[in-house]
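The complex appears here minus one protein chain, its other protein chains still in place.
Every chain is named by a letter (A and B) in the order it is written, and numbering of its residues begins at 1.
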Amino acid sequence: MSAAAISVGGIQPSWSLPSRGKVAMAGLIIAESAIFTIFVVAYLFYIGKSLTGPTPREVLETPIFFTICLLSSSLTIHYAGKFLQKGERGAFLSLWSLTILLGGLFLFGTGQEWHRLIYEHGLTIATNLFGTTYYSLVGLHAFHVTAGMIMLVMVAIFAFAGRIGREQSHRVEVLSLYWHFVDVVWVVVFTVVYVLGR
Amino acid sequence: MRSVRNTIVRTASLSGAFLCCCMTTAAAADPASTGTNIFDPQSTPARSILHLSTFVLTVTGIIFAVVFTLLVYSISKFRARSTDANSEPAQVYGSTQIELAWTIIPVLIVVVLFLATARVLHAIQDAPMPTSAVEVTVIGHQFWWEYRYPRLGVVTANELHIPVSDPAHPTPTSLQLLSADTDHSFWIPELAGKTDLVPNHPNRMWMDPEHTGTFVGQCAQYCGTQHAKMLLRVSVDSPEDFEEWVREQQQPAVADERVAAGRRIFETTACINCHSINGTVANGRFGPDLTHLMSRSTIAAGAAPNTPQNLRLWIQNPEAVKRGSLMPAMQLSKSDLDALMDYLETLR
Partner (left out) sequence: MSSNAITIPGIRVEGKPWVETLHEWVTTVDHKRLGILYILSSLLFLAIGGVEALIIRIQLIHSHNDFVSPQVFNRMFTMHGTTMIFFVAMPILFGFANYLVPLMIGARDMAFPRLNAFSFWLSLFGGLLLYFSFLGGSGLYGAGNAPDVGWWAYAPLGARAFSPGHSSDYWTLALLVSGFGSIGTAINIVATVLCMRCPGMKLSRMPLLAWLNLVMAGMVLIAITPLSAAQIMLLIDRYLGGHFFDTQAGGSAVLWMHFFWIFGHPEVYVLVIPAFAFLSEIIPVFSRKPIFGYPVMVAATVAIGLVSTSVWAHHMFTVGMNSYANSFFAITTMAVGIPTGIKIFNWIGTMWGGRIQFKIPMLFCIAFLFQFLIAGLTGIMQAAVPFDWQLSLSYFVVAHFHYVIVGGILFALFGAFYYWYPKMTGRMLSEHLGIWHFWLFFVGFHLTFDVMHIPGLLGMPRRIYTYEPGRGWDTLNLIVTIGAFIQAIAILVFIANLIISYFKGAEAGNDPWDAWTLEWSTSSPPPAYNFATVPTVASRRPLWDLKHPEDPDSQYE
């Protein structure tokens, strides 16, 4: 038999707790930050230590345009969320689609850069320490962008089907947190690879 | 419940006493032994470690005694008695003063222990080597030890010879530690603490043995199948004996015409892919240098004594001597093996 209810003390003040989704996403972000930190540490540690092969200075071209794409997508997703909170589905959908486009452009840019590095400069993950750490770090980030893109596209599909409204704005916000995280990681990766590493 | 309490106290005290007995037995080992007892140092690094460890053991022993006494006292004095049946003791939630006290005291203990540690650490690790130091490069392999004396032009394997060091005119041995494959660790407990051999990460250690004799140890970092049989054998020689040993090792292999047949077998089979013999075409680096094979008392990095029988078995069926070693079975016919053995036995 269940026990009688436990209630001790008088009238309780209002009881509010943080949102589960946001706390869980924060936890995931912390774990993912740790994994990226290790790859960044490996990258930094191995700067200048390749025994052979092309060096960063020789082959890297700073991807300014695609970086701007990715970082702007944080703005667009932020405003998309704001519109959704107000119930303005049209504006939400436009900005959300723009976010997907910008993210897609970024991935395209990465693919283009890798194509150039592999076919024009012969730099692969197996070439030297630079190749190994570069493709791993940038690749890990691109993998996380891709995973985010899949989630964004799923939301877009549901939105086009008319199912995303003000009631879902909290969940959409949790997803945007992930997207912002992916952008922040890019700032770090960009700095390490294209600024410090050269 | 009294009997439970008593039994707990008795068993705990017995275990504590037992542990102490075992450690003192370990410490009181025969000083002239060629054992592997860390409490029986025969060299400065090992001796500094002994002094530090005695200090640390004393401090931790006192901590143990104090806390153990508190624990035993609390479980005996504050056990529930039958008269307590329905009453609860005073509900004490904490005490700031007590918390402060048992925070500050451990902090002080840590500071003291750390200062002692740092001092000995620097003294051993950053000790400058005199120019009279003997330099040896140790290269770890799966599953044997390569020794090179760069300034003396000596290359040998598995059995290290170093001179005893007279405190008045120290001649320590400085070891540079490298690895040809995976990680290993050089550990002769009575001469020094261990230092790892890591590929692409040269390390240094030193020792200055106080007495002549044979000292033993073994690889301490798991390196594969035969990690257990990568034994260490160090012969600490008098200065004269050491010089004689060096001179012998510097000679190329004896070229005895009587065993030319065996030498030819060595030079024309796969032996030379792995082994070197100074003065012949054999220049393989994968396995030990065999120029002075017969000057060693063991083979296969200590896996077996160096007898003709064992050497024969090692060549024909290494798995029987050291299972999983990287020496292949040589598939020689009996006559070839006889000739080869005759040759090898001249490699003094």
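In this section, contacts are C-beta pairs under 8 Å (C-beta built on N, C-alpha and C of every residue); 3 or more make two chains touch, one makes a residue touch a chain.
Predicted model, so just to flag it, every value in this text is computed and none were measured.
**Q** Which chains here touch the chain that is missing from view?
**A** Within the full complex, the chain left out of view touches A, B.
**Q** Given that one chain is not shown, which residue among B:V164, B:C219, B:A253 or B:L340 touches it?
**A** Counting the whole complex, the residue in contact with the absent chain is B:C219.
**Q** By the contact criterion defined above, which parts of chain A meet the unshown chain? Give residue numbers in ascending order.
**A** Within chain A, the residues touching the omitted chain are 1-9, 12, 15, 17-20, 23-24, 27-28, 30-32, 34-35, 37-39, 42, 45-46, 49-51, 124-126, 128-129, 132-133, 136, 140.
**Q** May I ask you to list the residues on chain B that touch the chain which is not drawn?
**A** 1, 4-5, 8, 11-12, 15, 18-19, 22-23, 26, 29, 35-39, 45-46, 48-49, 52-53, 56-57, 60, 63-64, 67-68, 70-71, 74-75, 78-81, 84, 88-95, 98-99, 102-103, 106-107, 110, 113-114, 116-118, 120-122, 124-126, 142, 177, 181-183, 185, 187, 189, 192-196, 198-204, 216-229, 231, 302, 323-324
In this section, only the chains that are shown with their structure count from here on.
**Q** Mind checking the centre-to-centre distance between chain A and chain B? Centres are C-alpha means, answer in whole Å.
**A** 50
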